[in-house]
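Missing here: one protein chain of the complex. Every other protein chain is in place.
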Amino acid sequence: MKESLMEIVRCPMDKQELELEVIQRTDDEVLEGRLVCSECGEEYPIEEGIPNLLPPDMREDAPA
Amino acid sequence: MKESLMEIVRCPMDKQELELEVIQRTDDEVLEGRLVCSECGEEYPIEEGIPNLLPPDMREDAPA
Amino acid sequence: MTVREEFDAWATEGRDRGMEDRHWHTAKHALARMPVEAGDRVLDLGTGSGYAGRAINDTTGALVCGLDGSPEMARNARSYTDSDSIEFLVGDFDHLPFADDTFDHAFSMEAFYYAADPHEALAELRRTLRPGGTFYCAVNYYEENVHSHDWQDSISVEMTRWDMDEYRDAFRAAGFHVAAQDTIPDRETEIPAESEFPTDEFATREAMVERYRTFGTLLTVGVVP
Partner (left out) sequence: MTVREEFDAWATEGRDRGMEDRHWHTAKHALARMPVEAGDRVLDLGTGSGYAGRAINDTTGALVCGLDGSPEMARNARSYTDSDSIEFLVGDFDHLPFADDTFDHAFSMEAFYYAADPHEALAELRRTLRPGGTFYCAVNYYEENVHSHDWQDSISVEMTRWDMDEYRDAFRAAGFHVAAQDTIPDRETEIPAESEFPTDEFATREAMVERYRTFGTLLTVGVVP
């Protein structure tokens, strides 16, 4: 994801702004990192450049 | 035209309500008559069941 | 010549039914998209033979007003239907003889661009449609359709030739949201074999294919906020 996406992405639960924590990036993309809700503190992972903004209970790996 | 059309037709010039003067009618239709603007007094003919609501200067028979 | 003179002459020569046959190829697709409900009131702007209003009335049960600037067109249109929920009126696009918020939807095929002032016609449609009402504006005469550019030569009423952007801009300037815009191909007009070209109208078969199968009819759909 580009950093410019921060303007429009919000916490799926309370729609508040998110803070970006970068783990790995290229010149124009964040590849690994976290989006943290400025209100509820929930953390959403960014993996292989794709932010996962599913509500936390839909994100967990369910038992097979 | 049906009398129920009176609910929606208006003077094309000032959009005010019209009054219906019936010359000839059937059970459910006005065939010949006049629509007279309640505001500006302009008269619009009804001929063969069709009201002519052109602005007066577009209605006149133009010279050939 | 005025709209009345030009189109009274067309109506008297029976050209209203010829237009109906040709325009139906694409108009029916535009009509099929309209979200008309039973009991709605729908305006057919520049109704000609009245076929679009008849189709709407038949398929949905909506009340239809067919408006035309030519008394002869309106007389013909009236003679083609017995429905008691269709009315025909003579009137002008720029001076709609209706109260505010009268219509749920409006349709127009190959007529809008004859308005003396198309911006005023849009303002009048905006005024007479209720919030959420749509205006389905279908035209074959538009800038991208290069094969229509010489039509003005054979029609004495002045025509407005907007491109697709200009249609969207004018709708927005009049207070409509633009919900859709595309060109609907005419797949039905028969295109003669290569050996028949040039014809009176088309220099090449490719030109005729482009006119009908590619450009077809431009539809712009406006919605009142």
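A, B and C label the chains in the order they appear, each numbered from 1.
Definition applied: a contact is a pair of C-beta atoms (placed from the backbone, for glycine too) under 8 Å apart; a residue touches a chain by one contact, two chains touch by 3 or more.
Because the structure is predicted, anything quoted here is derived from the model rather than measured.
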Contact partner of the left-out chain, one of C:Asp84, C:Asp117 or C:Asp182: C:Asp182
Positions on subunit C contacted by the hidden chain, ascending: 32-35, 131-132, 134, 168, 177-182, 221, 223, 225
For subunit A, residues in touch with the removed chain: 1-2, 5, 7-13, 15, 28, 44, 47-55, 58, 62
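Throughout what follows, only the chains that are shown with their structure count from here on.
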Between subunit A and subunit C, centroid-to-centroid distance (C-alpha), Å: 50
Residues of subunit B touching at least two other chains: none
Multi-chain contact residues (two or more partners), subunit C: none
